[in-house]
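The complex is shown incomplete by one protein chain, all other protein chains being positioned as in the whole.
Entry: subunit A
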């Protein structure tokens, strides 16, 4: 039978199938962080169950960590306690932890790829819905709840129904100024926030084939925002080149052998999907969101739709926007460039190229938060730190930061933030904050103009 990329990986990980029930699915890598793991460790302890495969678990501290003075003890008591608990649990169970200050520390979905932990054909889980990011490498990667974190600790497996399969084909040539973030915001705005529920989504077509790994990660990262448990892209030379030479990647002959296997990971011609969409690259423009879910997106120069339903109107009320309104020239006082969606080196290179020689508008607080210590080091090595400083942007230390505002990086009540993160939910960036999702380029242009602006007119 013809198989999709998803089938090939899934089927290779089924330990057994329960009659009339779910599959026992084997998990190759389990990533953990401080917020969704403590209750799982407690559960194992209470039931006297050992961690089955500690070597297949990697931990980092990212969600609640401060982005200043990381060398000092964390001031906030509850966060400090949660971080201490993570250290203790990792130590007791022989789990590798890249804690605060470690040269490999950073956002879980940034560090695993850059360390070569994420490899094609794997199954990867984490107690975080943006685990879908790793699908960029041709992996089955998805977010799980804490009960499932405990299950993977105990057995390295999960009980799961095999999801349905969805494919999104995107072909053509992207317009100038359109970034991978715009591509995924466009897809979600077209298909809706629950179009992917129950599905795993494969992204196919020349647009994804020509995309960098960073771009593919941005796209796969937001698969969950259309409800899909995960998204994936067939691995190719771009993937193999990215992995080659990374810390935990296979070396030399072993790499060549694995590459031979990875090359078999693609969808057979004529394989059948449960649902399929085809979109045109030429239709995509830089995107922004106007509401409180990521599906409420329009092109930067577009107008908010009219005749919205009750729930969407409630959203507009929260955002203090009106039906039919254009967001061009809207004053913006905050921009955030960071999060597991857009905090990789490529994102910052694009920002730096745009702002070099310019200054941020006086009204704007521009926050730059790299995804990892390694990205932070790259910013220093490539001289980008200086570019940000000269433009008046504030550069912080790595972490999830203002994406979910668990630390002190919060957007004040009532303020708009043009943000490269993944969710514009009510209060996501701080109580009463209003998030407008956009690409790093749109965020950078907003910071320079002090308002939402059609920057595409000024692109070379």
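The criterion applied here is as follows: a residue touches a chain if its C-beta (ideal position, glycine included) is under 8 Å from a C-beta of that chain, and two chains touch if they have at least 3 such contacts; residues count from 1.
Assume contacts and distances are computed from a predicted model.
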{"item": "Protein name, per the UniProt record, of whichever chain is missing from view (\"3-isopropylmalate dehydratase small subunit\", \"Xanthine dehydrogenase family protein subunit M\", \"Phosphate-binding protein\" or \"Peptide/nickel transport system permease protein\")", "value": "\"3-isopropylmalate dehydratase small subunit\""}
{"item": "From A:85, A:236, A:382 or A:415, residue that would touch the chain that is not displayed", "value": "A:85"}
{"item": "Hidden-chain contact residue, picked from the options A:5, A:157, A:327 or A:447", "value": "A:157"}
{"item": "Absent-chain contact - pick from A:229, A:396, A:434 or A:451", "value": "A:229"}
{"item": "Residues of subunit A (touch criterion as defined above) contacting the omitted chain", "value": "12-13, 15-16, 18, 20-22, 24, 26, 35-36, 38-39, 42-43, 47, 49, 52, 63-64, 78-79, 81-82, 85, 127-129, 143-148, 150-151, 154-159, 161, 163, 193-194, 197-198, 224, 227, 229, 256-258, 260-261, 263-264, 293, 309-311, 314, 404-406, 413, 423, 425-428, 431-432"}
